[in-house]
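Since the structure comes first, as structure tokens, the remarks are kept for the end.
Omission of a single protein chain aside, the complex is shown with its protein chains in their original locations.
Labels run A and B following the written order; every chain starts at residue 1.
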Amino acid sequence: MNRLVEPLLALAATALLVLAAWAVPWLKFVLTIALAKGLAVLGILLLLRAGQVSFGHSMFMALGAYTVAFLAPQVPEALLLLPLAVLFSAVAGLLIGLFVVRYRDIFFSMLNLALCMVFYSVLEKFYAITKGTDGIRVTPITIAGQEPGRETQEWLIFGLALVLAVGSGLLVRAYLASPMGRALAGIKTRETRLEFIGVPARRVLLFAYVLSAVMGGCGGALLAMTTRHVTPLLSYWTASGELVFILILGGAGSALGPFLGAAAYELVRVYAAALVADAWQMILGGVLLAVILFAPQGLWGIVAGRLRGRA
Amino acid sequence: MAGWFSENGLLLGLALLDGLSYAALVFMVAVGLNLVFGVLRIVNVAHGSLFAIGAYTAASLGLFLSARGLPPAAGYAVLLLAAVLVGGVLGPVIERGVLRRVYGQEDVLQLLVTFALFMILEDVQKLIWGVQPLFHDAPMKFLGTVDVPFGEDVIPFTAYQIFVVPGVAVATLAGLAWFLRRTLTGRVIVAVTTDKEAATAMGIDAAKVTLLTFTFGAALAALGGALASPTTSLVPGVGAQTIVLSFAVVAIAGLGQIEGAALSALMIGMGRSIAVYFEPELEVVVPYLIMVAVLLVRPQGLFGVVETRRV
Partner (left out) sequence: MKGKDMGAPLLAARGLRLAFGGVKAADGIDLDVMPGEFLAIIGPNGAGKTTFINMATGYLRPQAGSIAYDGHSILGLAPRAIVRRGIARSFQLPQLFTEHTVLENAALAIAARTGLWSPLARLLRPGIRAEAMALLDRFGLGPLAGVRADALNEGARKLADIAMAVALQPRLLLMDEPTSGVATAEKMTVVETLVRVLRQAGVTAVFVEHDMEVVARFADRVAVWSQGRILALGPPEQVLADPVVRREVIGIEAGSGHA
């Protein structure tokens, strides 16, 4: 496929998102959340390229979100809070990464899950600091100096999420085509050979892990700024499963997949919850099952197939 | 130390007794998970839901039948019946209807298929039994309590939790060890676990073995749930909790380890209930900390075998 196709599609999707947010105001909120989650899912995509499934990446989302919630009173500015969330998640990603990159496959998945549950219970149990299951309300913040005003603020966060999503998408694309990105994909098929051509496989995976943690933290920070409320459930293992779900739904074949998946996921969720309040999870599960059985390449796979068919 | 013991000895005794029964329940779930993984090479995220549905079914069935004059002593048969029912129906439905379609696909798809099942089963459970706690403790009350000597004290504890629950677990362990080592079907299951291709080449019907193993594993999880049902009131979310604990047990023991799973279930069960009695803040976190600590020292789990690749 032409190398320009994906950037062009991304441009079209961006325009479509802005249009949708402008035409249907309540969609702005939903789409911002989708972009935030898409960012975290993009990080998981990196690890999947190495054949590793993190079933615990919601911990980095939660970390980013709680960073915003904790620091908003002292640093009430989004453009400062975001770098702080990035910093904390990078450090956490490095420390956790040093440990988990030694493991592969099921052990990798389960260790990430375990650490994500550790973080969940820390958030839940240390009530004095975290307010436990009640969670923390995010105090009002400015964005680029703009005082909180409902409509402008919403647009600004939406724009911020959009910029970060496009930027990370381009970054990930370049990274995956780089020697390091291709070596990362080599971990999936022939890790031993990597060592025999002189590539430190664990360090290659660690780099990707830190990157994915940063994207998770970034997504979490945006999520907190949008929903204005953080709870430990952000780090429960099912939230991690949800992120992997979005990746498969959207398709892991392109940096566009995670965002495609996140938008579809959030929309299905909103409509399913409105339609059948008690069984939205069942509907999502059914959608996931259908995707895996009938379109294992995800939504992006369908789009790419159409494009190939036309070319 | 002696002073601490005279003050806290009773508490410790309670914690250990509680831990024993808890470990037995976790073992029932984990051993099935492990068995299923061995043959199908799929980590079944929905395995915890089978525990939950087994528990709900047992409680409902027990309430229904005792209201119609079933003698309390027959309550134990009801527990078994519930397990056979849940395993016998849901096992084949899930394996034949869903899992069979993803054999040979990428690991992440196989994992996600079971996550989809988990989401669906969670809502099915809520639709059938609602969100109100369900409680049927007749099978536990029937046996009354026994006085357990502990140092100079005696601890009154329910006989059900001391004899029945661990008894069933020990019987399961012994029966399973005998079954896998001494019977033809058991040997066949072990053969498929060790080398599916070779086993198939030798004329073993892998599809039949898979169905059998999955159904059996599902029944074990349901039996665990049925056994747990008299000891606690059932609420939504119990499946999600159970599955992550069983992951920890399996990871600590090492994949494919039956006896190892018993030992690591004991570690997790005891660790957790000691936390419950002495540092309740740590209740959720202890199993994962044990798991992380074990994997730091033994990356393949306590009893796992290191796989060396031939080059």
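Methods note: contacts are C-beta pairs under 8 Å (C-beta built on N, C-alpha and C of every residue); 3 or more make two chains touch, one makes a residue touch a chain.
Given the structure is predicted, the values throughout are model-derived calculations rather than measurements.
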Notebook entry, point to check: Per the definition of touch given earlier, which of A:F60, A:Y175 or A:W280 contacts the omitted chain?
Noted result: A:Y175
Next item on the list: Just name the one of A:R137, A:R193 or A:R306 that touches the chain not displayed here.
Entry: A:R193
Next item on the list: Sort through A:V138, A:A183, A:L205 or A:I246 and give me the one touching the missing partner chain.
Entry: A:A183
Margin query: Considering the whole complex, not just the chains shown, which residues of chain A touch the missing one?
Written below: 171, 174-175, 177-183, 185-186, 188-190, 192-200, 204, 207
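As a working rule, only the chains that are shown with their structure count from here on.
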Next item on the list: Quick one: which bits of chain A touch chain B in the complex? Just the residue numbers, please.
Entry: 48, 51, 53, 55, 99, 102-103, 105-107, 109-111, 113-115, 117-118, 120-122, 124-126, 192, 236-238, 241, 244-245, 248, 252, 278-282, 284-286, 288-289, 292-293, 296
Note to self: Touching residues of chain B toward chain A in the complex: what are they?
What the structure shows: 37, 43, 45, 98, 101-102, 105-109, 111-113, 115-120, 122-124, 126-127, 240, 244, 247-248, 250-251, 255, 280-285, 288-289, 291-292, 295-296, 299-300, 309, 311
